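In what follows, a single structure is set out as structure tokens and then discussed.
As you look at this complex, bear in mind that one protein chain is not there, while each of the others sits in place.
As written, the chain order gives the labels A, B and C, with residue 1 at the start of each chain.
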Amino acid sequence: MTARIVPLAEAVAELVHDGDTVALEGFTHLIPVAAGQEIIRQGLRGLTLVRMTPDIVYDQLIGAGCAARLVFSWAGNPGVGSLHRFRDAVQNSWPAPLEIEEHSHAGMANRYVAGASGLPFAVLRGYLGTDLSEHTATIAPIRCPFTGETLTAVPALNPDVGIVHAQRADRHGNVQYWGITGVHKEVVLASARSLVTVEELVDELTPVPGAVVLPGWALTRVSVVPGGAHPSYAMGYSDRDNDYYQAWDAISRDRQSFQEWLAGVKA
Amino acid sequence: MTARIVPLAEAVAELVHDGDTVALEGFTHLIPVAAGQEIIRQGLRGLTLVRMTPDIVYDQLIGAGCAARLVFSWAGNPGVGSLHRFRDAVQNSWPAPLEIEEHSHAGMANRYVAGASGLPFAVLRGYLGTDLSEHTATIAPIRCPFTGETLTAVPALNPDVGIVHAQRADRHGNVQYWGITGVHKEVVLASARSLVTVEELVDELTPVPGAVVLPGWALTRVSVVPGGAHPSYAMGYSDRDNDYYQAWDAISRDRQSFQEWLAGVKA
Amino acid sequence: MTWSADEMMTVAAARVLRGDSRCFVGIGLPSTAANLARRTHAPDLVLVYESGTIGAKPDRLPLSIGDGVLAETADAVVSVPEMFNYWLQPGRIGIGFLGAAQIDRYANINTTVIGDDYAGPRVRLPGAGGAPEIAASCGEVIVVVRQSARTFVDRVDFVTSVGHGKGPGDRERLGLRGRGPVLVITDLGVLEPDPDDRELTLTRVHPGVTAEQAVAATGWPLRVAATMTTTEPPSEAELTALRALTGSQETT
Partner (left out) sequence: MTWSADEMMTVAAARVLRGDSRCFVGIGLPSTAANLARRTHAPDLVLVYESGTIGAKPDRLPLSIGDGVLAETADAVVSVPEMFNYWLQPGRIGIGFLGAAQIDRYANINTTVIGDDYAGPRVRLPGAGGAPEIAASCGEVIVVVRQSARTFVDRVDFVTSVGHGKGPGDRERLGLRGRGPVLVITDLGVLEPDPDDRELTLTRVHPGVTAEQAVAATGWPLRVAATMTTTEPPSEAELTALRALTGSQETT
């Protein structure tokens, strides 16, 4: 019942299969970038990728041809500009067509909450009057049985695999993370299988203000991957590599320079 | 916009009015007992009292005749037995009839969540097959617009006044509490007006593992009441007075001994 | 060593908890049994209390579900809404331990009112607490309750928590996800729902108790299994651990 601590390549091979729905989360902080690149290395195909803020790691997965669908709420290179591989896929179907299912942050966050709660849907005040409801099938009106008011329902997200990065784990596979905590807990608990990559393994998780602990029995696998969030960061372990976000703009802007980058990852 | 820090008597006089819906929360820990006794002293009447676990403080308020209604999920003297004043009110209408609205913990917790979220209702898997739904009007079926499954809806709780106890506040009225956090945040955010009694006022809220901070601007009043949770406790400040819970059984068992106790509170 | 009927009940309840289980624990007998299991054969048992503590490792018996020792020793402390929504509701907790003021032949539980009139009850009980959703969502439910004809009734006056409803298929029809009560452990023996019609059946008696005593302490004609077993008496190790926990010769 306790999460097994295994090398990253083994964890990805065990947990992720072609055609799976996979969510790599981390809101600016603790993004599991190394796990994403391992998915690329293992050549997985036909994935439905889920993420509130597809950024560099999803641009890489999309450009590498791993994704058939993207479920998201904001796709960009934060503070820099567009995601060129995402745009190339949506606008030109390169390297493959990319179907999209588009929500708002509030909707995505609540979809994970419903997933973590074992409910089929969540209710929010959202989307009203926007064109999103026209183009996204997973947005529906719902009526309050007490007041009659109409609100919005969104279906639960229950990925096959949920992946996040965290600061550390103990030898029982209990995981601890702090700083901006995003939707880490929700995506791990909503997913059928989960993987947490951590900066380090420690004998004891000494308490840290603001820290969240996920018990090992609620996770499937833990992998020790120091720096596994780069170019994002792990508070207390690393700083955000803002230069890399800038550099990615040039790497990803055209297909050839991206493919050179990709060859490096796969080498 | 910042919470004003005032003496307890002043806070209760300002915030609580006859006929109000008032929630005093604290799940075993950090129960605002002193604030409840101040409500008794000020002779408030016709209150709708809301609380997941009515225990000693609500037995006191009910016996003192402050309450017209009780919205709750578990009414007892934890680890000891019955609440005699509550039973006397329900079974014999003494000192006044007590209307009840009865839920489960899961339902009450979700009603506060909806209240804190600005939603008119919450959805849960709950109550199905129980007799609660027959006797409680605020339980209704709701259908998932995506799967067709039937779940249960409960309406939001938005008390006029929400009251909790906490470890400490800074001079801006920011409040910090840790240990078992219960539904503190939800009841404060769900209520139109809120009061937090604290063990002490400090210059700075130094971070504590597991601590929650509520910004002063999200509260209405803060009162410094050391020991204000007794016989419940404030982790790091006091221990639960288990003997008092036992003693309350004898005090509350008959009307006369209760009235002697009451005279002492009002003196 | 001699032992009391309550001690036998607590030991019997502790024994069903395995080391790899997660157990949703109410205060009183369930908490004593779960803590006993953790100190004897199941040191890795994960104790979950509705106050929000996950993986508490108390070094003494907690005196309330919100005892400070639970928060101090837990792997994680979460808010009460999170406990019910993220941990209990999705079925992450394998075993729910419940008590009862009344229990009926289909293991439905009443902790609300005694008497037919909800508005004017003969006895007003504490109410539901976490029980309805524990009974609905835990993988399985174990009821620990002293046996008497006043408690074991043909039909409960009020269904606070659903056991097996009115029989086979009722839980599925209601959409309840857990298996419901699988064991009722009393001070006299153990009752289990019949695999076919779900009616509680006496399958085991504690040492020194007869099936007739159990039948006499039941408010409906209690079925007795064709092959009855007898509970293994409490070992000295179990009794020592239990008395160290409760600080007395007798659990109450």
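We take it that a contact is a pair of C-beta atoms (placed from the backbone, for glycine too) under 8 Å apart; a residue touches a chain by one contact, two chains touch by 3 or more.
Remember, it's a predicted structure, so these values are computed and weren't measured experimentally.
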- Among the options B:Arg125, B:Lys185 or B:His230, the absent chain makes contact with B:Lys185
- Among B:Leu8, B:Ala64, B:Ala116 or B:Leu195, which residue is in contact with the omitted chain in the full complex? B:Ala116
- Item | Positions on chain B where the hidden chain makes contact | 1, 113, 116-119, 174, 185-186, 189, 212-215, 217-218
- Query: So which bits of chain A touch the chain we can't see?
  - Reply: 27-29, 52-53, 72-76, 78-79, 82-83, 86-87, 90-91, 102-106, 109-110, 112-113, 124-132, 135, 149-150, 179-186, 210, 233, 235, 239-240, 242
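Everything that follows uses one rule, which is that only the chains that are shown with their structure count from here on.
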- Chains in contact with chain A and also with chain C, listed by label, are B
- Best-connected chain pair, where connection means C-beta pairs in contact: B-C
- Chain centre separation in whole Å, for chain C relative to chain B (CA means): 28
- Message: Show the residues in chain C shared as contacts by 2 or more other chains, in ascending order.
- Response: 85, 89, 137, 177
- Note the residues in chain B that touch 2 or more other chains, in rising order. 124-125, 149, 210
